[in-house]
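With one protein chain held back, the other chains of the complex are shown just where they sit.
Just so it is clear, A, B and C label the chains in written order, and each chain counts residues from 1 on its own.
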Amino acid sequence: MTDGKINVTVWNEFWHEQTSDTVKKIYPDGIHKAIGEGLLQEGSFNVNYATLDMPEHGLTEEVLKQTDVLFWWGHCKHGDVKDEIVDRVQKRVQEGMGLICLHSAHFSKIFRRMLGTTCSLKWREIGERERIWNIEPAHPITSGIGEYIELPHCEMYGERFDIPTPDKTIFISWYEGGEVFRSGVTFERGYGRIFYFSPGHETFPIYYDEKIRRILCNAAKWAAPRIQREISCPCVEPLENIQKKN
Amino acid sequence: MTDGKINVTVWNEFWHEQTSDTVKKIYPDGIHKAIGEGLLQEGSFNVNYATLDMPEHGLTEEVLKQTDVLFWWGHCKHGDVKDEIVDRVQKRVQEGMGLICLHSAHFSKIFRRMLGTTCSLKWREIGERERIWNIEPAHPITSGIGEYIELPHCEMYGERFDIPTPDKTIFISWYEGGEVFRSGVTFERGYGRIFYFSPGHETFPIYYDEKIRRILCNAAKWAAPRIQREISCPCVEPLENIQKKN
Amino acid sequence: MTDGKINVTVWNEFWHEQTSDTVKKIYPDGIHKAIGEGLLQEGSFNVNYATLDMPEHGLTEEVLKQTDVLFWWGHCKHGDVKDEIVDRVQKRVQEGMGLICLHSAHFSKIFRRMLGTTCSLKWREIGERERIWNIEPAHPITSGIGEYIELPHCEMYGERFDIPTPDKTIFISWYEGGEVFRSGVTFERGYGRIFYFSPGHETFPIYYDEKIRRILCNAAKWAAPRIQREISCPCVEPLENIQKKN
Partner (left out) sequence: MTDGKINVTVWNEFWHEQTSDTVKKIYPDGIHKAIGEGLLQEGSFNVNYATLDMPEHGLTEEVLKQTDVLFWWGHCKHGDVKDEIVDRVQKRVQEGMGLICLHSAHFSKIFRRMLGTTCSLKWREIGERERIWNIEPAHPITSGIGEYIELPHCEMYGERFDIPTPDKTIFISWYEGGEVFRSGVTFERGYGRIFYFSPGHETFPIYYDEKIRRILCNAAKWAAPRIQREISCPCVEPLENIQKKN
């Protein structure tokens, strides 16, 4: 944060946008660029991009070292992400970097790695209406959002969502087709903060929505490191004056 | 639980007991046998044993399928546990099997896998006094334990313990040398319950202590599966009568 | 629990059933009797009844002393419940008695007393459809319930529900009119367990529904005291051998 801005890296598997005409039309430069655009407009962030096909998936030691908050969007290429890169990202989150996992990143290696559960859910793609209720109006992530957000078309993600009990459930979604979903949830792991936010299917222009962009900006500020520090497991001397006994 | 008993498997890396005379004298048949003895005396459990040097570390699909609660003791051989076995255990915990991690199993692959953090801590081996305070007198794990347990000699494990905020902090330990530690903590991951309990260094006869054994029996009952079920990620039809829209 | 059964007291303000013909037709003997009937059928409970118009609202020291789990149904007479009775109930919950607050008991003195928040929510009475999703399939309260329960007609209770972050969110409801609600939530206060469950409007026959009854039975078992003990604030002697210094 040398210039007072938060350094964000937006990671995208960047596959659908290169292979599906529908998706290409909505996100011609990739979902990552649409997310980054929303962050840049707000003015508090420097934005870097990284994609699956870059060397080390664009997540070198150097890049991660300079990243305060990492956004993650992935869908059908989770299995192609190398384990050593996931190890590296996990270590950085433990040391303080923020992590924001979007939409189908519920099934990304990094999200499952941080939580320890399968992160399974129900799903359906018929473009139904979603209403995202703001359950925590005082939380910084919901600042300026109001009581709810409505998305006219979305992919449905329904409960049971197999995650640990969140620190805070920020949003709960209602779907026209009859399901509910904890669509915004926070966790802390090590010194790092994690936010999962479910809206963002590649066939709908959700990352251009002003309120969705506001949430992503809020979340990036919330997830910015409070401290950054390596974690060790030291052998220590007694603080009190006791004798060695065994 | 065909005979109404809970099927426990006690896993031990079983190394110190075969290589250190000090440890051999305290646990001649291995720490796992001392833990199992305490469970068998209580009468509610069938006990199976598994060790690192057995094929598949003694944790075959068949063994895990018949295990309600898995105890884990490991110390200097964490790295020798094969990842595919850890995958298998993790899947079973997610599906409902209980997991009880003891002492230096804070650094086991399976515990770190379930929690997503480094599970680091401070430590010291001078055989000092530990007093384990019961913070949750109404929790089933502390049934019959009283206000605290005192261990005359222990390895110190001190904060900060790098774990996610526990569902419940059951025990907090006081050490003669000046540290504190959340020495008994519970988590849920998927359908499975997890209990970490820090006492149990290999050079002290802690698993013969009647109150420690009581806690392990209580914990095994608490962690026994409430349901056991595979977790899937299904595509579902709408429950309400809506039209496909995109 | 002298006969191995759990002693339940079902408290009802018992007003609508005596003043509204609609309600009288559905619950001719009072909502409390319909709730009690479901408990008695199951076989694990002794059931006692208490209502607002009884001396001390039917909640004498003697009655509470013999109550393991207290059900509470109230709606328009919350203000008539005497504060000293609320004090008495609160003390018993702190000492271990279970408390199950139903439907509009979200606004009861005892529920607000235990939680410290306003317990406000949104509401609407048009008899719409409610679908109660089971978010915690492994929790004892949902045993035998399946993925969801559907109520054809209900009063809508919508978020934001002003409660502290629950220990566990067991159920989340979907409403035809577009809202969601954390309709089943658990808390612990002192040694006592608390379950709030929102279905149960007086103009719908919800307490005759077999699955609703199953949930109430499960909840009463879950909330039964694990210990019962007065809570004091004692001055204690040091355990370690230190000198008085000031």
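Convention: contacts are C-beta pairs under 8 Å (C-beta built on N, C-alpha and C of every residue); 3 or more make two chains touch, one makes a residue touch a chain.
Because the structure is a prediction, the values reported are computed rather than measured.
S.K.: Among C:Lys24, C:Lys77 or C:His153, which residue is in contact with the omitted chain in the full complex?
M.R.: Candidates C:Lys24, C:Lys77 or C:His153; residue touching the omitted chain: C:His153.
S.K.: Considering the complete complex, identify which of C:Gly4, C:Pro55, C:Gly79 or C:Pro238 is in touch with the unshown chain.
M.R.: C:Pro238
S.K.: Which of these, B:Arg131, B:His153 or B:Arg226, touches the one chain of the complex that we don't see?
M.R.: B:Arg131
S.K.: Using the definition of touch stated at the top, determine which of C:Glu13, C:Asp68, C:Glu136 or C:Glu179 touches the missing chain.
M.R.: Going through C:Glu13, C:Asp68, C:Glu136 or C:Glu179 one by one, C:Glu179 is the residue touching the chain not shown.
S.K.: Contact with the hidden chain only, please: which chain C residues?
M.R.: 90, 94, 107, 113-118, 120-128, 153, 156, 158, 162, 164-165, 167, 176-179, 187-190, 203-204, 231-240, 242, 244-246
S.K.: Tell me, which residues in chain A touch the chain that this view leaves out?
M.R.: These residues of chain A touch the chain that is not shown: 96, 131, 137-140, 143, 167, 176, 188, 191, 225-227, 229, 239-240.
S.K.: Footprint of the hidden chain on chain B, which residues?
M.R.: Residues 131, 133-137, 147, 158-160, 165, 168-169, 172-175, 178-180, 182 of chain B touch the chain that is not shown.
Here is the rule we use: only the chains that are shown with their structure count from here on.
S.K.: Would you kindly state whether over half or under half of the residue numbers at the chain B/chain C interface are used by both copies, giving same or different?
M.R.: same
S.K.: So chain A and chain C are the same sequence; what rotation in degrees superposes their CA atoms, nearest 5?
M.R.: Fitting chain A to chain C on C-alpha atoms yields 180 degrees.
S.K.: Which chain A residues sit where two or more other chains touch them?
M.R.: 158, 165, 178-179
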